[in-house]
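Left out: one protein chain. Kept in place: all the others.
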Amino acid sequence: MNATRLLPATLVGLILLFLAFPIVVVVVVSFSSATYLTFPPPAFGLRWYSAYFGSEDWLRPTWLSLWVAAATVVLATLLGTLAALGIARLPRALRVVAAGLILSPLIVPVIVVAIGIYYAFSHYGLVGSPIGLVLAHTCLAVPFVVTSVSASLAGIDPRLEQAALSLGATPGGTFFQVTLPLIRPGVLVGALFAFITSFDELVVALFLSGSGAVTLPRRMWDDLRFAIDPTIAAVSTLTIVLTVLLMGCAHLLRRRAERMRTA
Amino acid sequence: MSEAIVRPFGSADRGRLARIMNMSGRDARGPKNLVPLLLAAPLLLFMLAFYALPVVTMLMRSVSDPAWSLSHYAALPDDAVFQKVFLNTLYTSVIVTLGTLLLGYPVALALVRTRRWAPVILILILLPFWTSVLVRSYAWMVLMGRHGLINEALLAAGLLERPLRILNTPLATQIAMIHILLPYMILPIANALRQIDPSLARAASGLGATPWRTFRQVILPLSMPGVAAGVLLVFVLALGFYITPAMVGGPREITLSMLIAQQVDQLNWGYAATLSAVLLATALAIIAACYRLPGIGNAFRMNTR
Partner (left out) sequence: MAGAGRGASVSLTDLEKSYDRVAAVAGVSLDIRSGEFLTLLGPSGSGKTTTLMMIAGFEMPTAGDIAIDAESVVAMPPYRRNIGMVFQNYALFPHLTVAENIGFPLKQRGVAKAERAKLVGEALELVHLPGYGERYPRQLSGGQQQRVALARAIVFKPRLLLMDEPLGALDKQLRENLQLEMRRLHADLGITFIYVTHDQEEALTMSDRIAVMNEGLVAQVGRPEDLYDRPSSRFVAGFIGESNFLPAIVRGIEDDVVVAECDGALLRALCPGRMSPSPLAAGEKVMLTTRPERLRFADGAWHSPSSSGAPQNRLSVTVTEAVFAGERCRYMLQAGDGTAMVLKEPSSAAIRRRAVGEQAEIAWSVADTILV
């Protein structure tokens, strides 16, 4: 390996280190047994994990986040999949408008979305309510579901539907026996993204949580503002593990779907 | 020869067949097809009710609070606080975009070029990408704090006598935001690079171009759509960033989104709505300006492959 190839490789290596290192740091700190935030930690232990699991103050928001995320997944996946199926067959003009509305949460700055929803929901009486969170998170998660399902749909050979019809399947039968199984990976990937979007969501939760529906990210945020407690490192590590597991599954699902498609 | 019973093909038949035929798109152009609309309607209505109308109604406060007028907007040019915050937000976004571009392009190149290390590189990009913004910002708090890794390491190496104040400075915001937005720059560029026909580089080489020349004159220009997509994405996201500047940024350098949040806390809805409208308009204006550029569509595709 000569110098001209070593230099860029080192550069890229450093940048990748820059990318990965902070995550590693959080994980390491979570196993520290010091009471304040310091790195490297003087000693190791699981005290912050027991602090987390032993505290109702932490577990309640965790459960709430899980429930809200689960409800969001159901709602977003259902609405999003139906919409993706519909949008694919709309005439061009309508399709652009519909897709624009559905995908706009990806573009609109989240603070604007957050205060807009807060503004309206405070009139509906949905602030401080888990339902309000579910409704808001669904809107934020749906773009991922629609994108994923649409991509899956687009990858289906249109001749497959024709083949099914020619073989005697009704349009309904074709949908359930051919289309649905083939978009299943897209739906699952979308569902996983929806879950993570809701579980990690903070900005909207800051406004909508109130005192009655405190999510885990909201709890972490409050903690960081008022007391720097390494328990957060433990919580963070756990959420990292959860996210990585779910996103890893999504990634593998997508690869598998692609492999199945290539004849 | 069988005797064919020829029935004239009437419009009633055409209509009935078209309705059944909405599965194979082509003939769906004729009679209006309700099924697709019915499928999309629930979500569209849902988002109108719980997202679009709320946001629009809130934005309307910028012209309806306290009475119908454009006074809020008219007051902006004289609003020193707004000017300072807006410029700071733009400035930070520009710095962050440049930073991610400079750091991200080499990584994208590496990702596309090596076959051996590609999975490893991809994991190192995706892992932080999949971690929540809150956790990543927290990680930087840990690193940049008075007793954080950076200070401890520099002290231990004898390069410092007292811990540096890194956290709660503009620099901290920039570093953290670059870190968080880097994957959003790398992935579109890698996508574009991957689509470049490999025989082009070989052709250039065969025609006598050095590797650097080949890169500069063939690869770089062809990767521009990906670069444009990445720049657009990172810039627009950076404009709206809230969590990271709030957590690691300096108390005197706040971003537009932080100002908006402050105003909402103080119930200055009219002002908050005005600021939101400006933020949204800025983001939309930039997107609209770049929309014509080729390859932009890829920016909003969640492809990590």
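A and B are the chain letters, set down in written order, and residue numbers restart from 1 in every chain.
One rule holds in what follows: a contact is a pair of C-beta atoms (placed from the backbone, for glycine too) under 8 Å apart; a residue touches a chain by one contact, two chains touch by 3 or more.
Since the structure is predicted, the reported quantities are computational estimates derived from the model, not experimental observations.
K.L.:
Which of these, A:Arg159, A:Arg225 or A:Arg255, touches the one chain of the complex that we don't see?
P.N.:
Checking the options A:Arg159, A:Arg225 or A:Arg255, the one contacting the hidden chain is A:Arg159.
K.L.:
Among A:Pro8, A:Gly173 or A:Gly212, which residue is in touch with the absent chain?
P.N.:
Among A:Pro8, A:Gly173 or A:Gly212, only A:Gly173 touches the chain that is not shown.
K.L.:
Residue-wise, where is chain A in contact with the chain that is not depicted?
P.N.:
157, 159-160, 162-171, 173-174, 177-178, 181-182, 259-263
Definition applied: only the chains that are shown with their structure count from here on.
K.L.:
Could you grab the centroid distance between chain A and chain B? Build each centroid from C-alpha atoms only and quote it in angstrom.
P.N.:
Those two chain centres are 15 Å apart.
K.L.:
Looking at the complex, which residues from chain A come into contact with chain B?
P.N.:
The contact residues of chain A facing chain B are 8-9, 11-12, 15-16, 18-23, 25-26, 29, 36-40, 79-80, 82-83, 85-91, 94, 98, 101-113, 115-121, 135-136, 138-139, 142, 144, 146-148, 151, 158, 161-162, 165, 171, 174, 193, 196, 200, 202-203, 206-207, 217, 220-221, 224, 228, 232-233, 236, 239-240, 243-244, 247, 251, 254-255, 258.
K.L.:
Mind pulling up the chain B residues that touch chain A in the complex?
P.N.:
20, 22-25, 28-29, 33, 35-44, 46-48, 50-59, 61, 103, 106-107, 109-110, 121, 124-128, 130-136, 138-143, 145, 147-149, 152, 179, 182-183, 236, 239-240, 242-243, 247, 257, 260-261, 264, 269, 272, 276, 279-280, 283-284, 287, 300-302, 304-305
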